[in-house]
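For reference, the structure is listed below as structure tokens.
One protein chain omitted, others in place.
All chains are identified by letter, namely A and B, in their written order; residue positions are counted from 1 within each chain.
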Amino acid sequence: MTFRQGQKVEIYRRSDDESWEDYMEEFMGMHGIITDPDTSKNDPDALIEVSLDEKGTHRLPQDCLRVIGQ
Amino acid sequence: MSPHTCSVKSLHEELREKLNTGDPAHPWCRQKASEIFDLVHDVSQGQAGGDHLDSIIELAGHLTDQGPDAKCRELGQYVTGFVNRNHEEFLSHIHTHTCPTGHCPMLTPAPCQMACPAGIDVPSYVTLVGQGKYAEAISVIRRDNPFPWVCGLICTHPCEFMCVRGRMDSPIAIMDLKGFAAEKSMSARQYVNPEPLPDNGRKVCVVGAGPGGLTAAYYLALRGYRVTVIEALPVPGGMMMVGIPRYRLPREVIDREVSMIESLGVDLRLNTRFGTDATLDSLRSEGHEAFLLAIGAHGSYKLMIPGEEEFKGVLPAVPFLRRVSLGDHRMPGRRVAVVGGGNVAMDAARTSLRLGCEEVHILYRRSHDQMPAHHEEVVEAEEEGVQFSYLTIPKEIQGENGKVTGIVCVRAELSEPDESGRRRPVPVAGSEHVIPVDAVIPAIGQEVQSQGMEGFEQVDWTRRSTIRVNTVTMQTHQEGVFAVGDAVTGPATVVEAISGGKKAASAIHRYFEGIAQPTLPSVPVRRRRLAHFEAPAALKTDLQRPQMSLLGNERRRVTFQQVRLGLDDAQAHNESKRCLRCDICIRCGRCVEICRDKMGIDALCLGYLDFDNPGPTDLRITAERCIACGACATNCPTGAMQMTDQNGYRVLSLCGTVLNRLQLEYCEICGAVLGPARYHDYIMKRVRDISPEMSNRRVCLDCARSRSGGRHAEITPPRE
Partner (left out) sequence: MSQYFLFQDQKKCIGCMACVVACKSRQKLPRGPLPSLIVTVGPKWVGHLPRTAFTFMPCFHCENPWCVAACPTGAMFQRGEDGIVTVNPDLCVGCKTCISACPWGAPQWNPETGKAVKCDYCHDRVKTGLEPACVTVCPTRCLYFDTPDRIPEIRRERYARARAQDF
């Protein structure tokens, strides 16, 4: 999956990535918008910026995200 | 209590429950308990003063010490214990008007503020811009971000993606308003630093003068620290200066904001590379006790194709842009191929054009829709004449006499989506072709250059070759060493680096003071609570996001002049009026629910309230349907929806947007305000079956009562 800026996403599972931190557990199930995907080469391994509804903007691994709606 | 419940709110509710059920029963205790309740209420509303907490503890102490019965003393002890356990959360409500859990409706930051990595109080500064108070707007922004001007020109503005107005039509031009305010206040010489705390004598060293490092330096300097920033390059600003081209961000803007930081006493040492010009030992011996690594991601990925190392004329985008930024304006070649479809590729291509290159190609392996560069960047590059070759994969760089002469490419087709949904470019057999160029600029990604960092032995690195930190505090695995910016995130945004710098400054301060570090990301702090503008629904609806004027294309192609020319005063003021003030309205939707489901009137069409399923919005329809009963306003938890009587009219407004305005009627007997005719009609229609003849009654509650009281009065002659 390649994420695009402006897409609505859900944090649908815990990431297996080393960059997943404890406080991110409470993001599970939350919805947000991709605000800064990997802007150099759509690297599926890059951490990308997601703005969560009411929970702030975070850089997250992509394996925990899926596109919703649209 | 779960960590997700706001302690202030739960104490508030507990006390309310107790008082309502007659506990404590003793009148003296009840009095004290309700005084405590009122104080807690103020705290939850963000209306508490500095001594509220002390007063709560004092009153609870009275209950404990002087309580006439056991229940009373227990309550006192309970409140004291509760407040002490949740001291920090109470303080945050009182001092920063922030509810860390977001459960206190009056203290919930707006979505734009929540989305801003730096946590800028967007609605407040947008409102201040609309009032013409630019310097005040800048001081609000600089509480959270010392680079309002830079960010006002080049921020990736996640805030605008979350902007609630975007669900209605288009988001507020939050970034442009910031740039506007910065330019205005700088120009008026009103862009000033706040007063720093007195020198505390402690020294911190920041490695790298990019947005992350300088932000940390700024907030540390304001806290009284002596900060040294060492920078390998001859210019400050990091990627802001040597990554972002001048036509997007003029050098003067960076220089002015950096000099504001320097003027706080920050010692900025340019041309000083860590590991060679200054070492860990030399810096320690100067008295630096904490270090912040903000070295950015200045390395480039290689194309890994033949000829890349062999010929002169292959120059990766990052060193190319750096070279140009540092003043070398020689063109890389007459014909240039930029490889990659990201923002950096666009920057390199557009920069090449400005240097005089005759042909600039962007070679991208997938199709237009998959290009990772931001849409506006692509459009502007297209406008300026950059040629795009999609589905083109470079295979080899050709050269003669040691110089590049062309790039061999194959055409590709996109495969069907694989398991992960990704469509891969598949080379088409026999499609090899040569694009004749004399320079190739690979722009396929950046990496952190860790050389020179070996001195920090315990600092741990991730598999992405970035510095491993706790992202709440930006602490590395080495004590007293922190890291921020691209060095931590990989290539990311300026505002994220700023956010990291701010977090690091706070964590470094805690480190020096021995205060426990936070475990959860901090919630942005509301800086102001400003009154909203009043505007008719029609104006609120019709105002449109301003179209910023751009520099003429002819000039864009040949100079590094700023492309985006900024907003004018009228545009900025109108844009400010478009803001829905989500710092006041928390979009709970109770008003809509009540009007539609309870009252059956359905006069509020506010589809933008819902994040997941936004529906249509029509601010004008309210005036056609609303009976001005006021139930929406009564049930609004934040006072965003208001119903007031003004000059003979009953006015319903949402954050200042006038949704309905109906002429009032008055009591026939005493002249008291009754309500509008439409409200009266609504009631009459409902009671028609009981009392068809009553329809023209215009008598207020009090008169109705005394009139009927009079009718029932028995005044009889005195007994003889």
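In this text, a contact is a pair of C-beta atoms (placed from the backbone, for glycine too) under 8 Å apart; a residue touches a chain by one contact, two chains touch by 3 or more.
The structure presented is a predicted model; accordingly, all values stated were derived computationally and were not measured.
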| item | value |
| --- | --- |
| Chains on display which the left-out chain touches in the complete complex | B |
| Residue of B:K312, B:R463 or B:K598 touching the missing chain in the full complex | B:K598 |
| Chain not shown: contacting residue from B:S259, B:S420, B:S549 or B:S708 | B:S708 |
| Interface residues of subunit B (partner: the chain not displayed) | 20, 594, 598-600, 629-631, 634-635, 674-675, 679-680, 682-683, 686-687, 689-691, 694, 697, 701-702, 704-706, 708-710, 712-718, 720 |
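Just so we're on the same page, only the chains that are shown with their structure count from here on.
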| item | value |
| --- | --- |
| Subunit A-subunit B separation of Cα centroids, rounded to whole Å | 17 |
| Parts of subunit A lying in touch with subunit B, wherever the complex brings them together | 1-2, 5-6, 18-19, 21-23, 26, 31, 33, 35-47, 49, 51, 53-59, 69 |
| Subunit A contact footprint on subunit B (complex, rising order) | 4, 102, 108, 111, 114-117, 119, 156, 158, 161-162, 340-345, 366, 370, 372-375, 420-422, 443-446, 462-464, 470-472, 489-493, 496, 519-521, 523-524, 611-612 |
